[in-house]
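Note that this complex is displayed minus one protein chain, with the remaining chains in position.
Each chain gets a letter, A, B and C, in the order it is written, and its residues are counted from 1.
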Amino acid sequence: MKRFTRPRSMTDEMVPYCPGCGHGIAIRLIGEAIDELGIQGETIGIAPVGCAVRSWRLYRIDMMQAPHGRGPAVATGLKRALPEKIIFSYQGDGDSAAIGLAELIHAALRCEKITVFMVNNAIYGATGGQMAPTTLIGQYSTSYPEGRDPGLVGYPVKMAELIANVSRNSYSARVAVNNAKNVLSAKKAIVKAFRTQLNKLGFSFVEILSPCPTGWKMTPVESLNWIEKEMIPEYPLGEYSTPKNL
Amino acid sequence: MKGKPLKAVKVSFDPERCKGCGYCSFVCPKHVIGFSENFNSRGFHYAFLNDPEKCIGCGFCALMCPDIAIRIEVINKD
Amino acid sequence: MREWKEKIVMAGFGGQGIMLMGKLLAYAGMFEGRNVTWLPSYGPEMRGGTANCMVIISTGRIASPYIVEPSSIIVMNQPSLDKFEKAVKSNGLILVNSSMVNRAVERRDLKVFKVAASELAEDLGSVHVANMVALGAYVKVKPIVKIESLEKSLSSVLPVYRRDMLKLNRRALKLGFREALEVEGETS
Partner (left out) sequence: MGEKLLMTGNEACGEAAIRAGCRFFFAYPITPQNELLEYMARRLPEVNGVFLQSESELAAISMVYGASAAGKRVMTASSACGIALMQEGISYLAASQLPCVIVDVTRAGPGLGRIAPSQSDYRQATRGGGDGDYNVIVLGPASVQEMADLTFLAFDLADKYRNPVMILADGMLGQMMEPVILPDPLNLDKLPMKPWALTGAKNRRRNLILAAPYTDEELIALNEELNRKYRAIKAREQLWENIYMEDAEIVVVAFGTSSRIATEAVENARREGIKVGMIRPVSLWPFPEKAFKGMDTSVKVYLVVEMNNGQMIEDVLLSVPDKSIVYHVGKGGGWRPTPRLIYEEIIKLWRRRLTI
């Protein structure tokens, strides 16, 4: 019996991210969840702009791209056209919480039966480390090298809480991939998100705290510790809303 | 039970996929993962199991690997 | 058959059913096999203020649906007369809702008719059918479509929620048809 191998729903491609990037873990967990639920042939994924776009290479499922931030709107179009299929959008924090905030919130408000995964690494990774809406107070970024000053650019956005607040009967959770225990919880949340959609209960959203050693100018191992010490206190893990009957 | 394998498992590392981030060795409760002095073809010092006898097959390394470079197989159940 | 083209502007204030009377005339024209166009004034100016629509009925092809020089105008209130009187082409026609227009037509080169559309409509039971009174009067003095065609077209043009008004609208058309009056030699 195999215990731990590459998910069947994933291709043999190399993971196209920097050393220690959490995207690889998150993408694999989604693949595992697709395998576990047996929905590989029914699932369509959306990979919008940023580091997240590269995820299309990694899944052995139908995939498409989306303009920056429009993942939830593209997912809405797909889902309305194919209500029996499982539609997910895999996005970064700039994509979800800045340029695509309107599309995300409105998909949640409409209770679209889609799933959005948002990787929160508190920085713009693909463009080279500029401030994100999720950047912590005082955190270094190339656009605000002195650290994020809330007097200038406001406070970090709490997406899991926000979605739970606006979306009726949604599943909204925040997880992290900084240690084995959290990775296991993350997987459970991803499965629950898909189940919410499979059972046509409501919108589902999983915010995944994830390391970006390159953007943070840290070693990969330092970045795991930074999530534990700095990010989780600001972004508490847990389920913020769970649909009835899940 | 301490120090004994949970199950008889075979842990294998794919040196070509490894980017040497070190997450596997960081989370390994038995500290049995090391890094090769050699480079793989993309220039990373890849991870390997330097003391297979002490591995308890917990799977933490594979859970944390961002590059899906670690494979764990149960050789015989119980 | 003689070729002809009639360009009609209907104008009044919002709520007088200007768009509807234009649609009805266009529909009746189509019913009789003519080419027709109907063009509303649209947008924010429709709410409150004045409203107008332009209807062309022709035996031949209609090029521009926009009317610069109407051959007829139907004015349901005084601001509409003020606005469109100058535009009417020489020897054209003005039909005035005399209930709502207190001044005489100044142009001397036009045929002028009047009908007390709003008062007649009220007598029938609803001021809302003043538009039909005026339209009935118009086709009496300018028989470009038969009154029967207007009556037949009513059910296609009235919105669903106004279907209960069908009979009243029909009576209003007929009443207007009877009550149209030519204004002779009136001076300003």
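In this section, contacts are C-beta pairs under 8 Å (C-beta built on N, C-alpha and C of every residue); 3 or more make two chains touch, one makes a residue touch a chain.
This structure is a prediction, so every number in the text was calculated from the model and none was measured.
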{"item": "Displayed chains contacted by the hidden chain, counting the whole assembly", "value": "A, C"}
{"item": "Identified contact with the non-displayed chain, of A:15, A:51, A:73 or A:136", "value": "A:73"}
{"item": "Where the unshown chain meets chain C, residue by residue", "value": "23, 26-27, 30, 35-40, 42-44, 62-66, 68, 156"}
{"item": "Hidden partner chain, residues of chain A it touches", "value": "40-44, 46, 53, 56-57, 59-67, 70, 73-82, 85, 102-103, 106"}
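Note that only the chains that are shown with their structure count from here on.
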{"item": "Chain A and chain C: spacing of chain centres that average the CA atoms, whole Å", "value": "63"}
{"item": "Distance from chain B to chain A - Cα centre to Cα centre, in angstrom", "value": "26"}
{"item": "Centre-to-centre distance between chain C and chain B (centres being mean Cα positions), rounded to whole Å", "value": "88"}
{"item": "Chain A residues within the chain B interface of the complex", "value": "1-6, 10, 14-15, 17-25, 28, 177, 179-180, 183-184, 213, 219-221, 224"}
{"item": "List of chain B residues in touch with chain A within their complex", "value": "7, 9, 17, 19-23, 26-27, 44, 58-60, 62-68, 70-74, 77"}
